[in-house]
Structures are given as C-alpha cells and as structure tokens.
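All protein chains but one are shown at their positions in the complex.
Letters A and B mark the chains in the order given here, with residues in each chain numbered from 1 onward.
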Amino acid sequence: MADEKVALKHGAGGRAMRALIEDVFLKLASPVDGIGLSALDDGAALRVGDRWLVVTTDSHVVHPIFFPGGDIGRLAISGTVNDLAMMGATEPLALTCAVILEEGFPRRDLERLRDSMLATCREANAPIVTGDTKVMGKGEIDGVVLNTTGVALADRVVSDAGLRPGDRIIVTGSVGDHGMAVMMRRHQLGLEGDLRSDVAPLNGLVREVLRAGGEDVVAMKDPTRGGLASVLHEMAGKANVGILLQEPAVPVNPEVRAACEVLGIDPLVVANEGKAVIGVRPGAADRVMAALRSHPQGRRAALVGTALGERPGQVILDTGLGRRMLAEPDGEPLPRIC
Amino acid sequence: MCLGVPGKVLTISDDGLSAMVDFFGVTRELRLDIVDEPVAPGDYVLNHVGFAIRRIPPDEVQETLALFDQILSEAGSGDLMAEDVRGEIASGKERSRG
Partner (left out) sequence: MASAIEELKFRDPAKARALTEALAREVDALGRSPVSVMHVCGSHEQAIARFGLRASFPRSLDVIMGPGCPVCVTDTPEVDEAVALAAQGARVCTYGDMLRLPGTSKSLADAQADGGKVEVVYSVSQAAELARRRPAEQVVFFASGFETTAVATAALVLAGVPDNLSVLSSHKYVPAAMDVVSGMKETNIEGFIAAGHAATITGWGIFEPFARQTGTPVVVAGFEPLDVLAAIVELVRLIRLGRPEVVNCYPRCVSKEGNRPAQEKLWKVFQAVDGNWRGIARVPRGNLDLKPEWERVNARHRFAIDTAAVGGAERNLLADRCICGSIMSGLAKPDQCALFGKECRPETPVGACMVSSEGACKIWHVYGGHPNLQEVA
C-alpha cells in the first residue's frame, strides 16, 4: 500500500526508499547494454567498445555541513569517487558539481567548501570539469545542496551481486565513524567525545584490491546509509546467498563503540563514508587482505564474514556468545547523514 | 531508558550536586542526589536517566569474576549433603570392588 506523501523514511536508504524507487522510478528504466537503472547498483555501467563507461550521481544534504573529520564538500567528492570505485572504476575521468545555495549563505563557508573539494579531488586524482550554480530564496532550501556526477572507464565491472557460498567478506576498516560523528555534532545529547567522520576517497585503496584480487573480487559496496548491515543484506539478497557475520571481527573504534553503547545504537547500522565491503573468492582472501593492510587506508581491514548456501537473503550474526539474525535496517536512523 | 552504563567520574561540581562522568570516551553530566556513597574523581558510577545510582567499588571486576568462577565450579554439583552421600556411595563401590 503506497504512502500518499513522501516521508523522511523514503530518503533513509532502506526498505521504504527501495519501495519508493521500485514503485515510482523504476518505470524510467529502459534496456541498456550493460548495468542500468533496474540493477539499482551504486552506479550504471554502459558498454562502450570493449570497455565500460561507469556513471554515478549523488546529491548531498548532510547537516551540519561542517562536521568533525570533514564537510559536505569532501563528502560530495568522496561519495561519488567511491561509488565509481565500488563498481570497479578506480580512475575517475571527470566529476561534475552542481550547487544549490540558500540566499544568505556565507561566502567564506562556500570558499571553505571549495578548498575542501579541491583537496579531495587531488587526493582522488578526479577533476571537476563542469558544474551548475543556483540560488534559492532564504528558507526555500537549507544552506547548501551539492550534486556530483562521476564518469570513469573500466575494463571490468564489479557489481554488488556476485557472492557465492563460501566466499569471504572483508571490511576495509572501522564501522560507524561517519554517522556517529555527525550525530554527536548535531544533537544536544549531553555527551562529549572525540568522534571524527571517516569521509575519504577510496579509489586508491580499491585499485590495490583489484590488482591483488583481480577476477576473484566478486562484490563491492560502500556502507553508507544503513551501515554494514544494509550492505550485507543487499549483497545477500542480490546474490541469493546467506551471510554469516562474525561480530567480534568487525573493527569499531573505542569512541564510536562508547557513543553507540551509551545511546543504544548498533554500530553495524551506522553510516560510513570512507570504508568498503568486499566479497572475494576464498582463495584470494589472504592476498587481498595483505594488499589492504599495506595501504594507509586499509590498516584495520578485517575478514568479517562468509557467504552461505543456507538462509538466502538473510544475515546471521555470530556475537561470540551466541547467534541471532541481523535485521535489515529500515535505512539510516538519522536523517540527512550524507 | 534502563541503560545502566558504568562510567568514570572526572570532576565534581563545586556544589557537589553533579559530576562529569566519562563513559568509555564520551562524557556526560550526572546528578549525585541519589548515589549511595560520596564519589570522588576516579570512582566508577552507574548511571540511570542522568542520575548516579551507585558507586561501584574498585575491586568489582575481580569480585565478579570470582563469583563467575564459583558458579562454574558449583554447577552440576549438589549441596554438601548430597556430595557426602555421593562420596559414601563411591567409597562403598570401591570397597565392594576391592
């Protein structure tokens, strides 16, 4: 039964958003030579000659726009570079950047965001080649909205649907960092702590992963809204496998764990903006882990799970003291996290 | 709401009515109206809805682990009388085997 009006939950990255997309937007899909809208992957991949043109787009509405560890500018660049990388396209050809500003937005903040975007583009070796600028009246939009589109060429596309029973699952570092950092900054929770977003471009890291693992890297996705739990559910559902996740193996920073413990939030459902979840054939696990661990962004990479033949589409959590199902999150609990 | 999470007292307010408490790296202010003993910086306290309800004694980890070990060793065994009886039966069996 469709909702009459769009609610916040429809942007949360979870079940409601997927339903909205499937009910409303999927009709826009038409057949393409490659991976198109109907795949609902991180991006699209279109055959061009003997290569793939990978395209992705993202709008960014994070609030507050400046948060510990980053800002909306860094987020906009990283988010799109990472979506390309998750499809296997680690050398971005170009990025676009469309900006919608609220009347009264401070020029100084705008320049600060520009500097942040420039630095991130350099890190990722991704040029911004075109953009757009709009201004809306005071109160008609909140501060600033950024949209970035990225294009890249790739020889091989990695989807998020390639898992087979027995495949191993790797996470490239600690989880929950971005969401908890933004939440702490946003709310008057009576808590203080040093939490920083992990927002960063990952294409360099993924390049090393693909170099080490090649065709044995069979699934990749970055855990943004809904966190690691969402990604695992999506990978399990699309590949029709079960996943067994070893909770004690998942890296979580002490400050994130503390804030989550105090607030009663599960770090497994909290957003990241600088991590990837990678599915690999069992024979490749060791060399992919070695490649990750020798890269500055992958020092805390960990083997956290295994794909199963049983319970297709579901995720089982081994807590170390027992077992339960891991629920598919209804999307990100906090609005405007990215 | 029932989250009774233990934290470490960092500072006490000048009027002694509240404390800044560290919960594994995140800090929160707690009221001291109902805690059972006077608290000082360095003490561990249990929080409930913004009030400290208990000063946790420093040796509590050891005490609790000792309790777990005691429970483990007693599990499956009877009380002293039953153990006496089992001992009797066992020695009786040995005697009859002898």
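Quick notes on this structure:
Here is the rule we go by: a residue touches a chain if its C-beta (ideal position, glycine included) is under 8 Å from a C-beta of that chain, and two chains touch if they have at least 3 such contacts.
Computed from a predicted structure; not experimentally measured.
Interchain touches from the omitted chain, evaluated on the whole complex, reach A, B.
Screening A:Pro64, A:Gly166 or A:Gly264 against the full complex identifies A:Gly264 as the residue touching the chain left out.
Although one chain is not displayed, chain B still touches it through residues 1-4, 6-8, 23-25, 31, 33-36, 44, 46, 48-51, 53-54, 56-57, 60-61, 63-65, 67-68, 71-72, 74-76, 78-79. Taking the complete complex into account, residues 9, 189-190, 244, 248, 254, 264, 266, 310-311, 316-327, 330 of chain A touch the chain not shown.
The working rule: only the chains that are shown with their structure count from here on.
The mean-CA centres of chain A and chain B are about 41 angstrom from one another, to the nearest whole unit. By the touch criterion given at the top, residues 3, 5, 23-29, 50 of chain B touch chain A in their complex.
Across the interface of their complex, chain B is touched by residues 184, 190-194, 254-255, 257-259, 261-262, 264 of chain A.
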